[in-house]
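Read the structure below first, then the notes.
One protein chain is absent from this view; the other protein chains keep their places.
Letters A, B and C mark the chains in the order given here, with residues in each chain numbered from 1 onward.
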Amino acid sequence: MNQSVDFIIGAISFILTIMVFSYLLGDNFFFRLASYLLVGVASGYTAALLIRKVIEPYLITPIIQGGYEQWLLVIFPLLMCLLLIAMFFPRFSRLGSLPLAFLAGIVAALTIVGVSFGTLVPQLGTLVESFNPDGLIVGANPNYLKIADAVIMVIGVVTSLFYFHFGLSRKKTNPEMRPKLIEAMAKIGQVFIGITLGALFAGVYSAALLALISRITMSRDFIMMLFGS
Amino acid sequence: MNELLIWIALGVVSLLLIIIKIGTGKDRDGNIRAIIAFEKLEHVISKLLENGKRLVIGLGSGYQNSLLSINGIIGLPAVKCTAKQSLLADEKPLILSGDGSLASMSQVALTETYRGLRAIEQYKQENSFFAGTTSMSYTASVMAESHAKENGGLFLVGHIRPEMLLPVDLVHNKASVSIVSADEPGTQAVIFPNCDSATIGEEMYGFVLRTESQPWLTASLKLQDLLRILIVIGLVAAIILKLFGII
Amino acid sequence: MSDDVLICPHCGEENLASATRCLHCGLPLEEAFAIDGLKDISSSLTGDFVKAEEESLPDLFRDLHEEADLQKKAAKIEALSSIESTTNKAEEDASEELEAEDTIPEWLKKIRQRAQVEDDSSGDLIKKVNARDEIPQPSEQSQVDNEFEDWLRQIRLNARRDSIQPLVEEPTIPGLDEETPSWLQKLREIKETENEPEPELKPQTEETLPEWVEEEQEHLASSDSSLSKGHPEHTQPLQLAPEVTQMPGESIGLGETGAEKIEIGKDQTKEGEALEKIIGQVGFPTGTEGKAFLEAFEQERPETADLLLLRSQRDRAKDLKDMVENEGKAGVLPKQQKAPRNKFFQLVLYLLVLSVIALPLFSGAIDTKINGTMQPVSLAFFDSVSQLTAQESVLIVIDYQPGSSAEMAAIFQPVLDHLTRQAVKKSFITTYPEGVWLTSQLIGQEESLTETGTTYLPGAKIGLMNLSLDTSAALSPGLVSSDLFGSQYDLDYDSIILLTDSFNGGKNWLELVGPFISADKSLLMVASTQEAAMFLPYFDSAQLDGLLAGLNESALYNNALGKSSSISINRSYQAGLLIMAACFVIGIITSIGVKERPESQEDVP
Partner (left out) sequence: MKKIVSIVIAISTGILVIAALIFRPQFNPLLSLILRWGITIGSMAALVGIAVLIKTHLQRIAVGKRGFFFSLIVLFGFSVSFLGGMLLGVANPAYQLWISSIQLPLEISFLGLLTLILTTTGFRLYRLKGWTPLSISFGISAVVFLIIAMGYLQGLGNPTLDRVIEFIQRLPIAGGRGILIGMALGALVVGIRVLIGVERPYGE
């Protein structure tokens, strides 16, 4: 029984892989079939999971099992959910702005807190800390490699930050350009950003390569299973 | 003590935004450089309307595909602007969102735009929906929807994953236009060499479209520039103090 | 002849009989009018007589008479105010006359402005006539002397102006502005203000326009200003024919330092709208108006053209002229051609890469031994896991999508073995809906380890914040706790191992969980190579205690565990990376010297 199930799963997987890779020949019927199938299956699963794992425990269980106190603590989300359900009908889609406002307020606050506590302060603090004399000078002789690393790091960060500068120069001589100093630093910043994007490109390619290799391996195993060897 | 300083700094930054906005007043352009990807977007929107083609706007997938990403909000002005300009066109824009809250927000944006133009009957719910619940199924959905003949361009903005290069390649093969403004660095690295109208890093927040919120967007960019300069000055000063062992 | 010709007694030139004043020297011809038997009027035209005469005139004539004097004085003031006179005397006169000016009525100023406009457009003959009128009636010897001195001063000023003129006419070379004296700069500014085109008269006042017209105007103004502002963006020299992109900071407005050259491709395949955009950006009128504008611009004397235009504007004008000439040849909006798709080339390339990657896999499993030393980030990961003891618990978070499961399973395998060896208590949660069934794919091989199923943590960012506030409430939601104010709380686990393939997913954990858990708990990450480079700054700032990414690092981790690691797919993996590097190098070589091909996707269908 187990072998036949494996065969069926292998066959489904092989056929779907071929349908997706048929895109190389051009956007065709089979490729779109596979795309729409993925959309249907994924949304069905997510809907079932959200109902089972979120709506039931967070909304329905307190109403059924909880007492008066639980109702009080659940009324607000229940009302908001009803307003969202009303959005399903185009005529009432404006009602949805109240729950969406609540969501936007939370996400905005978490973004502000996360960005300042989790990225800006630690990253800038590390840059300053890397110039700690204790770390740069080991015993009597300075650690030249660490010093070079710290200096390159600061130059890279400052110049790549100025690459994104938005304001144009106010001087009449170059009205449509950014200030000369910022322009010069932006040119250096481009090199550092190019290096980072190149490293990320290599990373994305090798991750995708592993996925391709796993698909080819799976197809090879299925073909061999098909021919019984 | 450190935490208190951070909270105070956040308060000051919020005040700075309001002060800068009051300072720039009605000045819509505010001496801000135009990001060429978004300049091109305005050109594409009008061009597509002339040619009777449709613009597909992808607002990106949510984090862990179940909730709102702050970067997805940036694309909503494009929804309003396209809807307004395509009022008399025969092809309305198609808005595909990768998370439920963004889909609802784009529907609210569409209804308000058409209601503002006294043309609420033009609003169709199937022009703006939740296209895919996982980021890969969102990619597949955008590719499938981009196949239609009446599509003339693709604009992706928000939380865009690296695999979204596939719909960009599909649109490229159909000799249509694609403009991408992604928040994931990996996506920027993959889209940058393959699409000439793509933003990198912070340029995504330079999305200023001629809408009523433009003065605030311009003030935001000025605030970002100011913060950038303050950060660099603070950094250099702190490094010098650190070297001399003062801090 | 002699009856209808009068000889001027002063300069001896002929004048018309009816002339009262000599055309050539401007002096009156009274003597010629002497009538026998009458007292010499001229000698009686003394001041008293003139005054009496003036009182008898009606008011209008008196004003006109005064106005003639004032006009003469105003002309003098303009001469004085245009040149910064070196002598003090001229300044005092100007101040006296300025006081007189305030008394002029409003309607008179208008007449004067109109007269001035007519003045400019009149020909030489009329100028001479006007000059004649300016010379006042000789009343007293002192008045004549004053006028004579004024006249001499006028000549001296003109001479000095001519001597200064060449200086001013020199083209302003950027960078020299600082040395030129301030008075010369003022002179230039005045010159510039004189040459500014007349402001267009608004057809209607602002208030009466309907709302939609205002919007349109606003839109046009903002689109003009942003277009003429130029787009210093993205990094490529501006190329007209295919697509308008240019370096950040280098304006499209042909700034001097800009590397952009507007090349009009001879074999111009692009339709006219890129052309329209450029012309629109440069801010000049297009089509026939453009030609008229250019001819008017060329006819102006080159010296003054140099004076007034910066060098970039001059280049811009020259380029625009080329564009306008080319416009005819290229055809305004060539029909949208389907860009020639190099489909076949792409297909061959795809099949080549596919076969290079697949070949090692079909030629039998060859295990290749991986050796080398781990990176510092992987070493730190190894040390952190080694320090975990049997009593401690680890929270393993599945934060990747099914598409990356092949890579994540391969990388995480040695870590799972290490955790099993440390006999650490493991709990699995996932922030992705698919994570619930992905865990069985991940740890399927070690069936015995599935103590607790995988818990789904919904809500993305909000869920993470909830987790760091109260793990049990976040992971086992049931009844809502009623006490709204509580005490300090901390994560129930000693270490978190996050498996992620998205930078923003990992960043959420580092921003919303990292800062809010106590320092003795470690946050480790197994990252897909997609975004591993972006997590290095977080390891550098000690927000991450360890980072394991990449197939090789995972193999070296296995080596560190004392197991012999070999990856059967490694040869195929290396072949795929090598052929990609080769494609890049070939692409770079073949792109050298090739003009930027119009990107087909630029042609908006």
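Here, a residue touches a chain if its C-beta (ideal position, glycine included) is under 8 Å from a C-beta of that chain, and two chains touch if they have at least 3 such contacts.
Remember, it's a predicted structure, so these values are computed and weren't measured experimentally.
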{"item": "Partners of the unshown chain among those that are drawn", "value": "A, B, C"}
{"item": "Which residue of C:V385, C:I462 or C:L475 touches the chain not shown here", "value": "C:I462"}
{"item": "Touching residue (missing chain; options B:I120, B:L227 or B:L243)", "value": "B:L227"}
{"item": "Hidden partner chain, touching residue among A:V128, A:V157 or A:I182", "value": "A:V157"}
{"item": "Contact partner of the left-out chain, one of A:A101, A:L181 or A:L226", "value": "A:A101"}
{"item": "For chain C, residues in touch with the removed chain", "value": "234-237, 239, 245, 247, 346, 349-350, 353-354, 357, 370-373, 375-376, 401-406, 434, 436-438, 440-441, 453, 458-460, 462-463, 465-466, 469-470, 473-474, 477, 480-481, 483-489, 516, 529, 533-534, 536-537, 540, 550-552, 555, 570, 573-574, 576-581, 583-588, 590-592, 594, 596-597, 599"}
{"item": "Interface with the unshown chain - residue positions in chain B", "value": "7, 10, 13-14, 17-18, 21, 66-68, 70-71, 73-74, 76, 97, 99-101, 103-105, 107-109, 112, 125-126, 129-131, 133-134, 136-137, 139-140, 144, 147-148, 162-163, 165-166, 169, 183, 185, 190, 192-196, 200-202, 204-205, 213, 216, 220, 223-224, 227-228, 231"}
{"item": "Where the missing chain touches chain A, by residue", "value": "5, 8-9, 12-13, 16-17, 20-21, 23-24, 32-34, 36-55, 58-59, 73, 76-77, 80-81, 84-85, 87-88, 94, 96-113, 115-116, 119-120, 123-124, 127, 145, 149, 152-153, 155-161, 163-164, 187-209, 211-215, 218"}
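The rule we apply is simple: only the chains that are shown with their structure count from here on.
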{"item": "Cα-centroid distance, chain B relative to chain C, in whole angstrom", "value": "19"}
{"item": "Numbers and ranges of chain C residues touching at least 2 other chains", "value": "229-230, 232, 248-249, 343, 403, 433-434, 458, 461-462, 508, 530-531, 533-534"}
{"item": "Residues of chain A whose C-beta touches two or more other chains", "value": "26, 42, 45-46, 50, 107, 111, 117, 163, 168, 178, 196, 199-200, 203-204"}
{"item": "In the complex with chain C, residue positions of chain A that touch it", "value": "24-26, 42, 45-46, 49-50, 53-54, 57-58, 61-62, 65-66, 69-70, 73-74, 106-107, 110-111, 113-115, 117-119, 122-123, 125-126, 163, 168, 173-178, 182-183, 186-187, 190, 196, 199-200, 202-207, 209-214, 216-217, 220"}
{"item": "Residues on chain C engaged by chain A in the complex (per definition of touch)", "value": "174, 229-230, 232, 235, 248-253, 255-258, 343, 347, 350-351, 357-358, 361-362, 403-404, 406-407, 410, 433-434, 436, 456, 458, 461-462, 465, 477-480, 482, 501, 507-508, 510-512, 514-515, 528-534, 537-538, 540-543, 549-551, 569, 572-573, 576-577, 580"}
{"item": "Residue numbers on chain A that touch chain B, as the complex places them", "value": "23, 26-27, 31-32, 34-36, 38-39, 42-43, 45-47, 50, 84, 87, 90, 93-94, 96-97, 100, 103-104, 107-108, 111-112, 116-117, 121, 124, 127-129, 131-133, 154, 157-158, 161-168, 170, 178, 193, 196-201, 203-204, 208"}
